[in-house]
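One structure is given here, and the rest of the page talks about it.
The complex appears here minus one protein chain, its other protein chains still in place.
Chains here go by letter, A, B and C, matching the order in which they are written, and residues are numbered from 1 within each.
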Amino acid sequence: MSLDKRMSTWHMGRLWVTEWVSPKEAHMHGLEEIIYEGRTKYQHVLIARTFAFGKTLFLDGYVQSTELDEAIYHEALVHPAMLTHPSPRKVAIIGGGEGATLREVLKHRSVERVVMVDIDSELIELCKKFLPEWSKGAFDDPRVELIFSDGRRFIEETGEKFDVIILDLTDPAEGTPGIKLYTKEFYEAVYNALSEDGVAVTQATSIRYYLFAFTAIRNTLSKVFPKVRPYKIFIPAFLCEWGFMLASKSRDPLELSEEEIRERIRDLDLIFYDEEAHRFLFWIPKFVRKKMDEIDLVSTDSNPLIIY
Amino acid sequence: MSLDKRMSTWHMGRLWVTEWVSPKEAHMHGLEEIIYEGRTKYQHVLIARTFAFGKTLFLDGYVQSTELDEAIYHEALVHPAMLTHPSPRKVAIIGGGEGATLREVLKHRSVERVVMVDIDSELIELCKKFLPEWSKGAFDDPRVELIFSDGRRFIEETGEKFDVIILDLTDPAEGTPGIKLYTKEFYEAVYNALSEDGVAVTQATSIRYYLFAFTAIRNTLSKVFPKVRPYKIFIPAFLCEWGFMLASKSRDPLELSEEEIRERIRDLDLIFYDEEAHRFLFWIPKFVRKKMDEIDLVSTDSNPLIIY
Amino acid sequence: MSLDKRMSTWHMGRLWVTEWVSPKEAHMHGLEEIIYEGRTKYQHVLIARTFAFGKTLFLDGYVQSTELDEAIYHEALVHPAMLTHPSPRKVAIIGGGEGATLREVLKHRSVERVVMVDIDSELIELCKKFLPEWSKGAFDDPRVELIFSDGRRFIEETGEKFDVIILDLTDPAEGTPGIKLYTKEFYEAVYNALSEDGVAVTQATSIRYYLFAFTAIRNTLSKVFPKVRPYKIFIPAFLCEWGFMLASKSRDPLELSEEEIRERIRDLDLIFYDEEAHRFLFWIPKFVRKKMDEIDLVSTDSNPLIIY
Partner (left out) sequence: MSLDKRMSTWHMGRLWVTEWVSPKEAHMHGLEEIIYEGRTKYQHVLIARTFAFGKTLFLDGYVQSTELDEAIYHEALVHPAMLTHPSPRKVAIIGGGEGATLREVLKHRSVERVVMVDIDSELIELCKKFLPEWSKGAFDDPRVELIFSDGRRFIEETGEKFDVIILDLTDPAEGTPGIKLYTKEFYEAVYNALSEDGVAVTQATSIRYYLFAFTAIRNTLSKVFPKVRPYKIFIPAFLCEWGFMLASKSRDPLELSEEEIRERIRDLDLIFYDEEAHRFLFWIPKFVRKKMDEIDLVSTDSNPLIIY
């Protein structure tokens, strides 16, 4: 093969985002096109088209969601909690700037009102402009109230009661405000902001990279909620299985009948979530359960969980 | 961990293996130590300690198995097939140089004889010497016969009948002899080398990166076997869910009872596989099933499946 | 600087341009900020701030010039030729989109008219907008005529005679129009477009990476001009010594007196070029001279020099 052929193949792949999983491991995403790069008041934002995942949102250098697989993440985050509540009318979303969590929530006919609270109004503007496929018009739905504010303060100060609260947050990384959205004190405020059969769900980091954090979130929620269920799903762009934690005041997601799930999602036009997926999401492999049993970390305001 | 520590470990991480997932995407593994690097007659071999996965075997530049998670791969490859057969006595393994597949097979008390056929005797010597944690003495078990030969020829020419045949192969990559171990003609020979209730299983590539190949393997096996079941599990070091394909003459793995599984693996000392895992392995998400329905590729000797 | 600081700056450096020197060697530039990314009709353009070199222009993925060291390149390209001519009044520049070559030419008081010919008008607009430090207003000088056209055609068709012609081109890379700007036929046209004591100069690729190309350019010019002088200078952002080739109808740059150089550049406000630099530019090390003696490649329209 001639030299020229080899070089021209590589011609377009020279701009890369390198995600440092740790100082010892990294993933290189070849970029086809940069759509936006800049900084909001809160974070660095890169919107680019990667060769592997299509349009991709990077926050502070890490993949947040991608055209190829955002539906897996957002369906997994939203629907188990929405179905664990018998008939959610009022929903609060903390975070979720892309608008895809909102999109999934609004698919449920029972929903009358969604309050979405995100601190970063600039990010939301960027997502509306450059990632309209994520929100698919959700921001314009009359049931939605959008509040630009600190999520923790909102939850603590709102007098309103919600049926479902969805915590679509960045990880509790060192030096970021997200840290205070994973503590026992915050979860107590979440509990208080929920209605009688209320259900909360939070993203819960990577079970490959941060199993200690995933487990700490479970432990911490268990101090506050009677029923806590860890679950996970493989997200291609995250290169690992991603964790979630569902916390419920009364109903247990593991006791939902296949019939109820099938019935309630019938018209929702979902890509990945169905009654089978529901069951499988909650399976945690034996060796993971075993390692989780050895971690007793609980996150509190005075001694919070932090990911480095 | 203090910033100092992190920095100094970063300091030492300057030797990397870069795995090119595609010319547009790559994963960089920081190496702590190189244990062996060289070439056998058939492939390039690197045995190194990576920071993320411990001792790691790379063949032709790709992660083959790692200390951290080889048990997930090997348990997933071996046990579903071994249990689908009611009482396997004679087992053949094609490939599997590390000896870990052999190790898992030998855990089953019913096994009286295992024939392991690998073309690369140099690789097996390297694995014995540098990766003894993989085989854990399995090569010395008196039930084992080790044959250095072409796997396809062995299957075609052996007069023996096996209860289980395990195909622990490298991917059907361009220019490699593995290509002819994924074709309809080869699977016919496998069928003929199986006893009455015989079961075969093959690794079946990545369902993220090579869904077309995973599906082609299913399609091809389905031309030969009455029951074919795709399954998959997330392997951290592969950064994705890895596929397997189980083909059976009679029993269906989906119809095994939890009790039988629990009973038969009771003394096997497994890390990941149990009756719950068995069930969950076979779950294929909705959007994957849908994509698979659109692929009708069948691999034959004259038009074989090839991964580039 | 404290380890903390170092670590946190590492933290932000996750967006990289990887320049593939060859498929086996690459340089990774950490980016601080992306200023512009897009495609003109002729090439891919990235303007970014790298941590190492400040504002940087990448064309088709390769560093073209940087804030930190563009003056070294442009002074080395322009002044040896301008001084080899006794009093240049009319100058033509082919290429040179950033406007820095123009800036250096205009510093010479004797200059009455400069024609700059660049095929890529979009690139020039981008440089004017995003890299004004390069041109420093040169495009607005009344002595300048800017022509958007094919450089070869211009040189072949212009009736005008120039005292100095400066070829500030991209490399003759496979599949690019630059190839025809390095051939004997083109150099004959350059010769014809020069006045009696005319001098031409061309960038001449990397003497580390492409010594065969550097030498071929020398050989080719030597078929047309009586005096040809190779020279080079280390450019930090190019990671190597960069080559240039000066071709003259009469005066020899090696015979310029130190006094004349000192006198003529006295008011030019130069960063790197002076009478000492002039002498040292033309030094080619022994082992390089030796290798050049072994290369007899000449570039012609029918058999052009191409870099892969």
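The working rule: a residue touches a chain if its C-beta (ideal position, glycine included) is under 8 Å from a C-beta of that chain, and two chains touch if they have at least 3 such contacts.
A quick note: this is a predicted structure, and the numbers were derived from the prediction, not measured.
Screening C:27, C:113 or C:180 for touch with the missing chain picks out C:27.
Touching the chain that is not shown, out of C:35, C:147, C:240 or C:268: C:240 (per the contact rule at the top). Screening B:18, B:87, B:149 or B:250 for touch with the missing chain picks out B:18.
The omitted chain makes contact with chain B at the following residues, 11-12, 14-20, 23, 28, 33-34, 37, 44, 46, 60-61, 174-175, 306, 308. Although one chain is hidden here, its contacts on chain C can still be listed: residues 1, 6-7, 9-10, 13, 18, 21-30, 50-52, 71-72, 208, 234, 236, 239-241, 270-274, 276-277, 280, 283, 285-287.
FYI, only the chains that are shown with their structure count from here on.
Here the chain-to-chain distance from chain A to chain C, counted in touching steps, is 1. Its C-alpha atoms fitted onto chain C, chain B is found rotated by 180°, rounded in steps of 5. The greatest centre-to-centre gap from chain C, using C-alpha centroids, is found for B.
Chain geometry summary: the mean Cα position of chain B and that of chain C are 55 Å apart. Rounded to whole angstrom, the centroid-to-centroid distance between chain A and chain B, based on C-alpha atoms, equals 33 Å.
Across the assembly, chain C contributes 10 as residues in contact with two or more other chains.
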